[in-house]
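Reviewing the structure listed below.
All protein chains but one are shown in place.
Letters A and B mark the chains as written, and numbering starts fresh at 1 in each.
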Amino acid sequence: MINPQEITRHVCWNIPLLFKILVYVGGLGTIALAVWSVYQRVQIWKKGREEDRKDNLKERLIFAAKNVFFHTRILKDQYPGIMHLAIFWGFLVLLIGTILVAIEADVPFVHFYYGAFYLLVSLALDIAGLVLIIGICMALYRRLKEKPDRLQPEKAEDNLILYLLLAVAVTGFLTEAVRIAAQGFPKFELYSIVGFILAIPLNIVGINGTLAHRFFWFIHMVCSFAFIAYIGYSKLLHIVVTPASIVFRDRRSYGVVDPIPDMEEAESFGLTKIEELSWKQLMDLDACMRCGRCQEACPAHSTDKPLSPKNLIQDLKEHMNDRLAKGKDPEECTPYQKISDDVLWACTTCAACMEECPAYIEHIDKIVEMRRYLSLMEGRIPEELNQTFRNMENNYNPWGVGFANRADWAEGLDIPLLSENGSAEYLLWVGCAGAYDDRYKKVLKALVEILKAANIDFAILGTEEKCCGDWARRLGNEYLFWMMAVENVEVLNGYNVRKVITACPHGYHTLKNEYPQFGGNYQVIHHTQLIAQLLEEGKISLKKSLEGTFTYHDSCYLGRHNGIYDEPRKILQRLGLSLKEMEKNREKGFCCGAGGGRMWLEEKTGTRINYVRCDHALALNPQGIATACPFCLTMFDDGLKAKDKIEEIQLKDIAELVAEAIK
Amino acid sequence: MKVVVFCKSVPDTETRVKLKDNRLDKSEIKYILNPYDEYAVEEAVRMKEAGKVDEVIAISMGPERAREALRSALAIGADRGILVKDDALDGSDTYVTAKVLVKALEKDGVDYGMLLFGQQAIDGDTWHVPGQVAEMLGLPQTGSIIKLEVDPDAGKAVANRLVEGGEEVHEMSLPCVVTCRKGLNEPRYPSLPNIMKAKRKPIQDYSIADLDLSPEEVGKAGSFTEVLYYSLPPKKEAGKKVEGEPEEVVQALVKFLKDEIKVI
Partner (left out) sequence: MSVWVIADQRNGALRKPAFEALSEGRRLAGELGTNMEAVIVGHNVEGLCNEIASYGAEKVYLIDHELLATYNPLAYARAIGDLVKEKQPQIVLMGGTMTGRDLMPRIAARVGAGLAPDCIKLEIVDGKLKATRPAIAGKVRVEIGYKSDIQMAILRPNVFEKLEPDSSKSAEVEKVPFEPTDLDTKQKLVEFISKETGRPELTEAEVIVSGGRGMKAPENFAIIEELADLLGAAVGASRAAVDAGWRPQSDQVGQTGKTVSPNLYIAVGISGAIQHLAGMSSSKFIVAVNKDPDAPIFNVADFGVVGDLFKVVPLLNEEVKKIKAQEG
């Protein structure tokens, strides 16, 4: 029986005092350097605007912990997810091991590194080291052999970090292996399985002496310190910054944008100087690891528009460093020198980028801030928008149809007006499309039939309703948005509106998530939510079953922005339709192309986003396509017409299908 | 050189016209700066940006809502405004309007090199005021311009005027009068700081007393013409829709084009 006390190794066996001193000096030195680098970055972020992100701190920390330790988001992409998980856990376990060893070695009166504990830890560390090396090799393979698009362009640091970390891991094993050989292969060292096995060939070629041990030990130390020192000067900083970015993430729906405070008094609007971004927005720029998942998911990028969310963040980061680290003059150095107008206008605010980003970086708010600068400060907008903005100013809708005609669609339908009745349980928010677009009027009429069949007490605002303003805000015209929002809220609050039903996801999103910014707090329900509920509760009954294979397109503003994926699908299934899913659905849904105000803009480069999405649908050979949004409906309509498929395929809003089935 | 741009507050083009007691029902109307005047303001501001003009003054005769029209002009880039507002002006015809505007110019004392107008106001559609002002001041004029070149130092301007079948090119000595129309320029979308600044730019108010005019000289009393009656044009028959043999439908269509629209 071996004495447990003997099942151990003498930490820093064979290491001369000089080396030990170097370890501590170097260790503390490089750690201090790393901390100093972090501190410097923090100083730069602090130059940004104040922002309170400390609400719900407990939830924030737990959420971040889940992401950091369980890689919840990173694992959504299998290969790189597993690869990083291996590197992370491999490294973390080794780090813990190193700390344990340091405590054992230097904290007096503490002695635990022996016996069963020693064996357990040895095994764990060896497995961790192996896992780490596997992870790094997976990464090197990806970078050197596969060379995925989304990782381009690469920087020197990308592979350098991998080589460095690999060197640390390999030299670690080499050191252990030589030690085991030099110590004569103690049997219990089998638990350091990798080192033990590696020791065998080394022993055979004679690399088994104390000198070799010191040699590898020294190299291992140098590599480790190089690694730690490099933290402050490379993307290794993400070790600190990315978890912080997750902790302080925006907990609201993706597309929510903050208002411009003090519109009346403000002298500048939108992003004129980088320090106008908040500290969190600046931190975002450092949290980006150029993984490119955002770029890959971006519908604009994949249709050859000049926008890449990754490049946008990187360009802003470079600019931030130019201005706040190098101190360049804001008059001479502006974000718009690197980021062209076209890049900014190409975004549909679909938030596919934000859904993918493992660092929870917020791309949309930065794009909107910059669009605000273009729209409000410079008036530098795409030509088409001139008329659209004027239409909104003069007639409160983007098409410029007379505001006095806003209730014409309801003529003869016996729909109560809030101005006549004074109140109703629900306000039906018609929206501009429902009021003026012939195609969407049909959807509203179908919805009204459903509401009446369910005996819902509702009314409309008629000519008192103005455009919700969503698209104006997304395009950066916060002033125009503000006018609409403030006036709408006044009317809604004047009638004491509590519950709102809407057929348009953009109206839904804006009224629910953004009108509170202006004093409008309502319970907003999307028509698919309502219909699903009515079917559940039996308040409407389906008189017939519909036949056919349908596919459902997730509207970005309903889906990713507000998490409504199931209700529309439940409805379609209840209707008896056979449901097939397109590639890229639900959280990974591919935008129709009309969001972010792009409905009002010409697509001048690349392939049309809506054509691509139509292709996704057509690939399923469906009999019909169902949507829940007027913009999506229009985009599919255009796309199907262009592909000459409009006759063959039924393109319907969910409300239309339900209205058909309840007759 | 200083220029003066004449602005009018008019109902938006999409306005549904309603009549009440033989007057226009103004309750549901959104008022805007006359779109034709926007071309004039834009042109004046561009001349300023090109260094040819050092001050752009926007002037309007109208009720209080005309102030908003002036603010729009100021947001585009005019420097200051003049508003002639007086209840007695109600019912003024174009002659009186021209007279009043001329008096306001005199009262202000601005030494103008050019007077710019929109070709027409989209409510009145008369095209009168610019010519009447020009005649009262003895100035050369070119109306409906789609191109303008100015040489303040030489005291000359050359303007291209759109007429039937082509363009007339007129050379004028300054000061002169021009009326602007679509095709002259593309009015800018004013930046928000400019909109905000416009709120603080000065607008000088004048009443008719300030202009040494008596109530009898303005308004209905001073006008040469008066509106006797408003009516809505015969309701456009809810579009005819014809279906049938191509020969038949074409005959019906040709009749429509020939007799009702008189385009053939």
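Annotations
To be clear about the criterion, contacts are C-beta pairs under 8 Å (C-beta built on N, C-alpha and C of every residue); 3 or more make two chains touch, one makes a residue touch a chain.
Since we're looking at a predicted model, the values are computed, not measured.
The hidden chain makes contact, of the residues B:D111, B:E216 or B:E247, with B:E247. The chain omitted from view is touched by exactly one of B:G62, B:G77, B:P130 or B:P152, namely B:P130.
Among B:A98, B:L115 or B:C180, only B:A98 touches the chain that is left out of the view. For chain B, the residues touching the absent chain in the complete assembly are 11, 13, 15, 17, 19, 24, 93-95, 98, 122-136, 138-144, 158, 160-173, 176, 182-183, 223-233, 236-237, 239-244, 246-247, 249-254, 256-258, 260-264. Although one chain is not shown, part of chain A still touches it, namely residues 384, 387-388, 391, 399-401, 436-439, 600-602, 634, 637-638, 641-642.
As a working rule, only the chains that are shown with their structure count from here on.
Of all residues in chain B, only 12-16, 28, 30, 32, 186-196 touch chain A in the complex they form.
Put simply, chain A touches chain B in their complex at residues 264, 266-269, 375-379, 381, 383, 385-386, 389-390, 393-395, 400-405, 463, 479.
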